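For this depiction, one protein chain was excluded, whereas all remaining protein chains were kept in their positions.
And then subunit A:
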Amino acid sequence: MTSLERLVYMLNQIAANLATEDDAVTATAEHVRQFWDPRMKQIISESDRQGLSPVASAAVLRLAQSHAST
């Protein structure tokens, strides 16, 4: 399993477990912001988001946006 594949797996798992939150996308993005190191965030942000669930994919976009705005 490559690092990207592993991160995709992890992110899908996080999104699945936060699916019942009111705003699952924000919760998923926030989780990544709090617990992933910069390189992990960078790898997932620069990926083509292949294999990500819709919530996970939206969370990556959200991260990229908040990163751009800071």
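Operating definition for what follows: a residue touches a chain if its C-beta (ideal position, glycine included) is under 8 Å from a C-beta of that chain, and two chains touch if they have at least 3 such contacts; residues count from 1.
As a convention for this text, contacts and distances are computed from a predicted model.
One chain of this complex is left out of the view, and of "Acetolactate synthase", "Formate dehydrogenase subunit alpha", "Electron transfer flavoprotein subunit beta" or "Cell division ATP-binding protein FtsE", the protein name its UniProt record gives is "Formate dehydrogenase subunit alpha".
Considering the complete assembly, subunit A touches the hidden chain via residues 1, 3, 6, 10, 13-14, 16-17, 19-21, 31, 33-40.
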